[in-house]
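All protein chains but one are shown in place.
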Amino acid sequence: MFNSTLIPLMVVFPLIAAILANFLHQKDRSVKTIAIISSIVAIIIPLITLYGVHLFSGHIRTESFPEISKLLIPDVYMGIVYAYGPLQKILLALLTLMTVFVVFLSINRKLISGVYVAMIFISLASVSAIILTDDFFNFFVFIEVLTVAQAALVIAVKETKAHKAAFKYMIFSSVSGGSILLGIALLLGVYGLLNMTDLSNAITAGGALKPVALTAIALITVGWLYESGLFPFHIVKSNMYENAMPETAALLQLQSKFILVAMSIALLRIFSGYALLKSVMLGFAIFTVVIGSVMALQQTDLRKLLSFVAVGQAGLVAMGIGLGTSFSISAGIFHAINDVLSMAILFFVAGFILESYKTTKLDQLGEGLQKAPLIGTIMFLATLAISGVPPFNSYQSEFRLIQSAVEAGYAELSVLVILLSVATFIAVIKAFYMIFMKPSTNTEADPKVKGTMYKTIIVILIAMCLFIGLFPNMVYDPIYNIIVSLGV
Amino acid sequence: MEHKGKGFGIGSGFTSEFLMISSILIAGMLVLRTANSVLFALGSLVILAAILFTVPTVFRVEKENTDSINLTSFYVVLTIAVILIVFFAGSGVLI
Partner (left out) sequence: MDPFQVGSFLTAGVLIVTGLWAIIMMDNLLKKVIGANLIGDGVNLVLIGIGYRPGGLVPEVTHHFHATAVPSTFSHFLAFNEFAELASYPLPFALVLTNIVIGASTLSVMLALSVVLYHKYNTLSVQKIFESMEED
C-alpha cells in the first residue's frame, strides 16, 4: 500500500517543489534551499520504490460488458494506471541524477530565479509521468506540459534568438500536439479505450485495421517525430538545444531521448502487428542520422555542433527501435542511455567554455589546455565515448546495434552506423582541437571562473561511462528481458 | 566563417560530402535490393552517376536545413502527406 503511493509521488513531488519554488520567486536563498533539497529527494524516490502498478482512485480492472458496450475485450482498466518496472527505474534514476547536476550547475551560475527552478521541476515531473503512464491521454497532457516548460527554459536566456527558437517550437508543438490528440480521439472513437494495455489487446483482437485507425497511426507517428526531434523537426529541436543555456540543453536532450524511447515502446505495444510502422520509423531515423551528422560537420559554433550531434544520435536510437527485433530495440534503448551521458559531458564542457570565455565560436577560442587541462582531457575522453571507442559505453551499444542490424537482414545499415560514428568523431574532435589545442586565440579567459562544480560533475559522468562500458550487462540485461517479455 | 577555407573546414567538408554520397547510395541500394538484381545493379550505378554530376551536395543540404520557419513548415506538411499516403497505400485499403 505504501509502495503504491510512492509511484505517483515521482510525479507529484516535483510538481509540489515547482509550485513552492515559483511561489518563493525573488527570495533567492529559499529557492536555493528548496531546489537542492527537492532534487536530492527526487533522486531517492525512484531508488526506494519497488516494482508495481498504481491504480488511480482505486479503480480496478473490471468486466467490460461486451454485449452492451461493444468493446472487443472482456476486461478493461477503469482508471489511469501507472506502471513501474526495471526499465522505468533505470530511466528515472538517470533523469533525476541529471536534474540534480543541472540544478547544481544553474545555482553555480547564479540562475536561481524561482521560475527557472520551477520550470526544471515541471519538466522533470512531466517526463517522469510520460515514462510511468499507461494511459494515452495522460501521456498527451504531460507532453503538452513539457512543451511549455521547455519553451520557458529557453525563453529564460533572454536573447532574441532564443525567443525566436521558442516561438518556432511552440508553433510546431501545436501542429504535432493536435496531431497526437486527433489520433487519440480517432482511436477512442473506434475502440472506445484509452489505456495502452487495453488498446493493444483490442487492436490484436480486432483483426485488420480500419481506415480510421490507420489515420490514427499516421497522425500519432507525426507526433512521435516531433517529440523525438527526428526529420523534419530536427531543425526546431536543434535550435532549442543551441539557444538554451548549455547545462539546460543537456537536460533537454536527455528528456527528448527518453520521450523517444517511451513513446516508441508505447506505439510498438499498441500497434504491435503492424510492420509498416517500423519501416516508417526506420526510414525517418536513417534520414535524421545522415542529416544530423552532415550538418554537425559543417558547423563553426560549439553549441550548434553539439546540438546537431545530439539530433543525429537520437536518429541512431530511433534506427535501433525501427529495426523491430527485440535485440535491436534493446540495443537502441541501451544506446539512448549511453548517449545521454556522453552528450551531457560535452554540453557541460560547453557551459564551462561559455562561462569563462563568454563565447562558443570555434574561431575565437584556442589554447584551452593551458587554462583548463582537466576539462580538456575529459572532453577528449567524452569524444572517444560518444564515437563508440572501447572501453567506453557507446562502444557496447553501437556494437549491439551493428550486430542487430546484420541479424535483421539490413547489413547496409551497419555501414551507415560505422560512418556515423566516424563522422561524429571528426566533428567533435575538430571542436576539441579548436578549443583546446589551437595555438592562437582572440579572446581572453576570465580568471575568476574556476569551474570546480563543472569538473566534479564531468568526472562523475565519465566514470559512469567507463563503468557501463566495462560492465554493460548490468544495464543491458534488464532492458533486454523487459523487451522480450513485452513481445514487441 | 573564415576557417572554412583552412584545413579544418576542408577536412569537414570532404567528410560530410563523402558521408552524404555514401548515405544516398546505401539508401538507394536498400530500396532497390528487394527488386530483381539487374535493376539493383543498374539502379545503383545510375544513382552513383547522378550524384557525381551534382557534387558538391553538402552545400545544398546545408541551405535546405537553415532554421527558417517557412522551410520547416513546408517539410512538415510534406512529411504529414507522405506518412498518410504510405500508411494508406501499404495497407491495401485504397487500391
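Brief remarks follow.
Each chain gets a letter, A and B, in the order it is written, and its residues are counted from 1.
Keep this in mind: a residue touches a chain if its C-beta (ideal position, glycine included) is under 8 Å from a C-beta of that chain, and two chains touch if they have at least 3 such contacts.
All values reported here derive from a predicted model rather than from experimental measurement.
Note that the absent chain touches A, B when the full complex is taken as a whole. Between the chain not shown and the residues A:G52, A:G189 or A:P373, the one that touches is A:G189.
Among B:I24, B:I47 or B:I69, the one in contact with the hidden chain is B:I69. For the options A:F137, A:F425 or A:F467, the residue in contact with the chain missing from this view is A:F137. Interface note for the absent chain: among A:L181, A:I286 or A:L346, the touching residue is A:L181.
The set of chain B residues touching the chain not shown comprises 68-70, 73-74, 77.
For chain A, the list of residues touching the undisplayed chain reads 65, 68-69, 137, 141, 144-145, 147-148, 151-152, 155, 160-161, 163-164, 166-168, 170-171, 173-175, 177-178, 181-182, 185-186, 188-189, 194.
FYI, only the chains that are shown with their structure count from here on.
A separation of 26 Å divides the Cα centre of chain A from that of chain B. Residue ranges on chain A touching chain B, taken from their complex, read 165, 168, 171-172, 175, 179, 208-209, 211, 214-215, 217-218, 221-222, 225, 231-233, 235-236, 238-239, 276, 280, 286, 290-291, 293-295, 297-298, 300, 362-363, 410, 412-413, 415-416, 419-420, 422-423, 426-427, 430, 433-434.
Looking at the complex, you find that chain B touches chain A at residues 1-4, 8, 11-13, 15-16, 19-20, 22-23, 26-27, 29-30, 58, 61-62, 65-67, 69, 71-72, 75-76, 78-80, 83-84, 86-88, 90-91, 93-94.
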